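Here's a structure for you.
Complex shown without one protein chain; remaining protein chains in place.
So, subunit A:
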Amino acid sequence: MSSLVYFSSVSENTRRFVDKLDIDATRIPLRPTEPFLHVRDPYVLVVPTYGGGNEGGAVPRQVVKFLNDATNRSLIRGVIAAGNTNFGAHYCMAGDIIAAKCQVPYLYAFELMGTTEDVRRVREGWGRFWQRHSPTPA
């Protein structure tokens, strides 16, 4: 089954976006005390960019940990990133970094918790993407 995996900090911006998508989704745990997430099916990762001046830390460390697991990494099929254009060249940079490191397509970028338009476009693209990328779509 194809699915969506996401990370959201306590600000809950990314969770709000994912909730609006109404797609079956699994959250990467926020705290190290929570059980580690092991995925078994191909997924698209939705991730916020920790904005700032330097590139280090753009990808939340919980997401780095999740992707450091070889099985988790082998199942990623694409990435969607959130950010804020105020961060200039670092806008949604987590998407660039993950796409480059995991060699997967960078599917979509949106700001903060996403607009109605962002939700519409991702929902429309979702089915088409999985038709192309999975022989047995969900």
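By our rule, contacts are C-beta pairs under 8 Å (C-beta built on N, C-alpha and C of every residue); 3 or more make two chains touch, one makes a residue touch a chain; residues count from 1.
FYI, contacts and distances are computed from a predicted model.
Engineer: For the chain that's not shown, choose its UniProt protein name out of "Heme exporter protein B", "Protein GlxC", "Ribonucleoside-diphosphate reductase subunit beta" or "L-lactate dehydrogenase complex protein LldE".
Structural biologist: Options "Heme exporter protein B", "Protein GlxC", "Ribonucleoside-diphosphate reductase subunit beta" or "L-lactate dehydrogenase complex protein LldE" narrow down to "Ribonucleoside-diphosphate reductase subunit beta" for the missing chain.
Engineer: List every residue of subunit A that touches the chain not included in the displayed model.
Structural biologist: 9-13, 16, 50-59, 61, 64-65, 67-68, 70, 73, 78, 81, 84-89, 91-93, 95-101, 103-109, 111-113, 115-117, 121-122, 124-126, 128-129, 132-133
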